[in-house]
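With one protein chain withheld, the remaining protein chains of the complex are depicted in position.
The block that comes next holds chain A.
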Amino acid sequence: MSGVRAVRISIESACEKQVQEVGLDGTETYLQPLSMSQNLARLAQRIDFSQGSGSEEEEAAGAEGDTQDWAGAGSSADQDDEEGLVKFQPSLWPWDSVRNNLRSALTEMCVLYDVLSIVRDKKFMTLDPVSQDALPPKQNPQTLQLISKKKSLAGAAQILLKGAERLTKSVTENQENKLQRDFNSELLRLRQHWKLRKVGDKILGDLSYRSAGSLFPHHGTFEVIKNTDIDLDKKIPEDYCPLDVQIPSDLEGSAYIKVSIQKQAPDIGDLGTVNLFKRPLPKSKPGSPHWQTKLEAAQNVLLCKEIFAQLSREAVQIKSQIPHIVVKNQIISQPFPSLQLSISLCHSSNDKKSQKSATEKQSPEDHLYVLEHNLHLLIREFHKQTLSSIMMPHPASAPFGHKRMRLSGPQAFDKNEINSLQSSEGLLEKIIKQAKHIFLRSRTAATIDSLASRIEDPQIQAHWSNINDVYESSVKVLITSQGYEQICKSIQLQLNIGVEQIRVVHRDGRVITLSHQEQELQDFLLSQFVMDLRVAVRLWFSFPVTSVKIFQKAMFYKIANGVIFVDHSKKFSGIKWKVETLFIKWNCLCLHLALIFSRNFDLEYLQINYKHKEAITSKDVHLAFETFHFI
């Protein structure tokens, strides 16, 4: 601001002299300020010789100094007092303390020097390291950690062990009490598998198939009883169970249905004396309790009884050409004239007596497991049918029975229609049909196999189809000659094996029905062999001849790998060796067959028509076999 007048500022120093005293008249007497030397003295007094020099160590030194002060309480207090006294008396020579401190420092230094000089000589004084029982300072923290960890872990382990101990104690206590208190939990387990109901104070269960659709009149009730014969003092056996089931006496033991096919009919006197072999009990699952196995076995016995009852009922009621015989526990029927099918219920109880008596075991080879299994399946099928929606009445007021049967009233079905509705076949008929089919199939296979093994050339191949019906199987039979399979493909037969007949479908479309006679099939297949040969022979009718030898009765043509002899007459003498030579050397299939079918090597049955070229030279002769004729 240029217009404002400059202000004068005066500066005065603030260092005023200290007032010593104020006179009565107000004059002040000032203390003379300290001179330079006096100031220095004052500062010297304030030096603390106990402190080290250097700014870094000041704090540490200060702390040490503090600790030293705290540690040596008495001496520091004295020191403080002395210093305080010193401050209060400035008339004392100010350098006194400095001089004293320096002097003591000098003394100390001298002493130190003396000691060091003596020690250096090692005559009168030596330096010995202080024995340290602790680890070198570097490793200390790690070991410390280790030790501390160990200790802490030990402490934790102790706690855990204590807890575990407590738990094991409680568990063992539980175990001991468990067997007594566990009837209810075992009962709960039982209830998960079987139907139980309480009648009065008894617990009864149902092991019949009635709820699954069976109509068998057996009650099938078992009783659940508490097992109280436990002796607490003795050791409790491992498989002890507080619960026991009591099954009806006629369902004890194990049973199965034995289905077997025998070729020869046994004597009438032997009927009903089926030797049962005790089948080893099926191994129960490892974890299942003993009552489960018991109940399952009883249920199986019941099912077998039902199957047998159904079969015997049908055997008696159903009229068939050859009546079925029902004797004791066996049903015998004759599916084929020379064949006997026997179905027997083998029920072996668990008594020790019967175990001893049933030592002689009948070979289980003739038991057809497949049919037994099928019987089980069929009866279950029947059970399911009674429960199916076709049988259950809709609406609920309608009568029971097949759905269409219920309609037959309102729709006025006549007898033919009603008959068509009702299932005509019973269990027995089905099983007999299946048995027939199995037998026929196995016999067909045996026939084909025997032919294949007997006849080496041509070869017969049988391809059985994997997917079969219970009443029908099929096999494809190929008759080929070795080496000529691709060419001679014309003999392919499809055999459909039914219940009583075998239907053969030829490649060219002919359908032939064979009966169950074994011989018929064999003859038919043999005739097919011939067909194959005819085809083969026609193809390979010429052989290049290397040399020719003409004799009176025969002509020998030597070919590449053998000799062919041809004679005009029909009967040969000494034929055997010649023919054998041919057999070994020549693999012409037509002559092989000649050997097979003329077993006596009597070529009366063999007629060979041949032609050969006019010019007989060693290389140009070709023999032609046109046809083979067989009787």
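Here, a residue touches a chain if its C-beta (ideal position, glycine included) is under 8 Å from a C-beta of that chain, and two chains touch if they have at least 3 such contacts; residues count from 1.
To be clear about the criterion, contacts and distances are computed from a predicted model.
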Record-based protein name (UniProt) of the chain missing from this complex, from "Prolactin", "Transmembrane channel-like protein", "DDB1- and CUL4-associated factor 13" or "Mediator of RNA polymerase II transcription subunit 20": "Mediator of RNA polymerase II transcription subunit 20"
Identified contact with the non-displayed chain, of A:183, A:413, A:464 or A:524: A:413
Residues belonging to chain A that touch the chain removed from view: 399, 405-406, 408-415, 418
